[in-house]
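Data first, discussion second: the structure below is written as structure tokens.
Moving on to subunit A:
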Amino acid sequence: MLDFALWTSMALVVAALLLNVYRLAVGPDMPDRLLALDTMYVNSIALIVLMGLWLNTKTYFESALLIAMLGFISTVAVCKYLLRGDIIE
Partner candidate 1 sequence: MIAHLIVLPVLLPLVAGVALLLKRQAGTRLKRLVGVGSTLLLLLVGIALVARANGGDIAYYALGDWQPPFGIVLVLDRLSALMVLLTAILALGVVVFACAGEDERGSNFHGLFQWQLMGINGAFLTGDLFNLFVFFEVLLLASFALLLHGGGKARILSGVHYVVLNMAGSALFLIAVGVLYGATGTLNMADMAVRLGELPAERTGLVTAGALMLLVVFGLKAAVLPLYFWMPRTYAAAPAPVAALFAIMTKVGIYAILRVYSLVFGDGAGALSRLEQAWVWWLSLGTLAVAGVGVLAARDLRLLVAYLLLVSVGTLMAGIGLGSPAAVSALLYYLVHTTLVTGGLFLLAELIGQQRGKAGTRLVRGRPLRQGGWLAGLFFVGAVAVAGVPPLSGALGKALLMASAEGSQRAWLWPLLLGTGLCALIALSRAGSTLFWRSQGDPGGLALPRSQWFGVIWLLSAAPLLVVLAGPVSDYTRATAEQLAHPQRMIEALLNTGGTP
Partner candidate 2 sequence: MTLYVLLEGLIAFLLVAGGAFAFIGSLGMAHLQDFYMRLHGPTKATTLGIGCMLAASMLYFWVIDGQPHVQEMLITLFLFITAPVSAHLLAKTGLHLRLRRADRTRGDPPELRDEEVGEKPVPHPDLGHG
């Protein structure tokens, strides 16, 4: 049952990532693409967690933690760039 759930979940996350890619490619505007990228980051946390479950290891916990903590900073930087141009002012 767990295996099935794991694979289902993975399939869903994969599908989610593909949707992100779609939005990233299509746009139409910069914030759309940025949103797609940001979501991709978050979804990749899911991917890592699922991998940890699959391999039965906690080695990748920090990777997920780091994405959660730092992933949004790229988004913030691009937003700031679009808003103000100069991101450190």
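Keep in mind how these were chosen: all candidates are chains of the complex that A comes from, given by their letters.
Note that in this section a residue touches a chain if its C-beta (ideal position, glycine included) is under 8 Å from a C-beta of that chain, and two chains touch if they have at least 3 such contacts; residues count from 1.
Just so it is clear, the model here is predicted, and its values are computed rather than measured.
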item	value
Complex member touching subunit A, one of 1 or 2	2
Contacting residues of subunit A [partner candidate 2, same complex]	1-2, 4-6, 8-13, 15-17, 19-20, 22-23, 29-32, 34-36, 38-39, 42-43, 45-46, 49-50, 52-53, 56, 58, 61, 64-65, 68-69, 71-72, 75-76, 79-80, 82-83
